[in-house]
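The complex appears here minus one protein chain, its other protein chains still in place.
Right after this comes subunit A.
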Amino acid sequence: MSAAVAAAPALSVEDVSVELGGRLVLQQARLSVDKGELVGLLGPNGAGKTTLLRTVLGLLRPVGGRVAVEGRTAKPGRTALGYVPQRHEFAWEFPICVADVVMTGLTGRLGLFRRPGAAEWEAVADALERVRMSDLADRPVGQLSGGQRQRVLVARALALRPSLLLLDEPFTGLDMPTQDLLSALFVDLAREGRAVLMTTHDLLGALDACDRVALLNRSIVAVGTPDRLALDPAPWMSAFGVGPESALLRVLKATAR
């Protein structure tokens, strides 16, 4: 059994269907992410990207299929899984410093009534070091820039030392140089042996940085390396519901060479 677990991909989404308010939002979605791999999840608004992430987190129960993290069904708080929400989900005006925010990533693991000890603070220091925010550890989070805020959220997810990292639209509202720095960080995090899955609306950024790209619209329409997918307009037209003359396809054509 342990051999089977070891051989299992870091994340496998097996024919997962999810209903929200009686409507089928995900239909037999199928995707796997291996350790060491950065996978981009692309799709139009309402395609079910966030729903897929929430299902992987164990916050939504699929009506069909199964999500396995390292071969086991994920449960909130039980699985070492790092989640980086969209920046606007976080209360940045809260009077708290960077290191304390990163420590909240360990709230579930510590459990009720237990206070963080040396091991936990070490995990926080490592996570801050990893995103190069150690020198800002004592800074109130309200004073950080957008890119720094994104890195704090990544550090909070890394505090659990997860083997799988989920990023929800990390590039939204950031300028190009900041996006570049962040993508380089995400590639490095994957190369260090983590599986990284990120949703994004930034097609170019995803095609540039990701090892594989998955197109989602209710179901996974296509998965492949950026080189291969950029050459084939059909799945993009189907996933995004656009015609052959759309700007999206022109951009795609420009990147394919």
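Quick notes on this one:
Please note the rule applied: contacts are C-beta pairs under 8 Å (C-beta built on N, C-alpha and C of every residue); 3 or more make two chains touch, one makes a residue touch a chain; residues count from 1.
As a working rule, contacts and distances are computed from a predicted model.
Only one of "Fe-S cluster assembly protein SufD", "Pyruvate ferredoxin oxidoreductase", "Cytochrome d ubiquinol oxidase subunit I" or "Anchored repeat-type ABC transporter permease subunit" fits the UniProt record of the hidden chain, and that name is "Anchored repeat-type ABC transporter permease subunit". In the complete assembly, the contact with the undisplayed chain comes from A:Ile96, out of A:Leu24, A:Ile96 or A:Val242. When the omitted chain is restored, the residue from A:Gly46, A:Gly142 or A:Gly241 that touches it is A:Gly142. For the chain left out of this panel, the touching residue among A:Val63, A:Leu110 or A:Ala254 is A:Leu110. Listed residues A:Ala47, A:Leu158, A:Leu174 or A:Ala206: the one in touch with the omitted chain is A:Leu174.
Contact residues of subunit A toward the unshown chain are 54, 57-59, 75-78, 81, 83, 85, 89-97, 100-101, 104-105, 107-110, 112-113, 115-116, 135-136, 140, 142-148, 156, 174-175, 177-178, 181.
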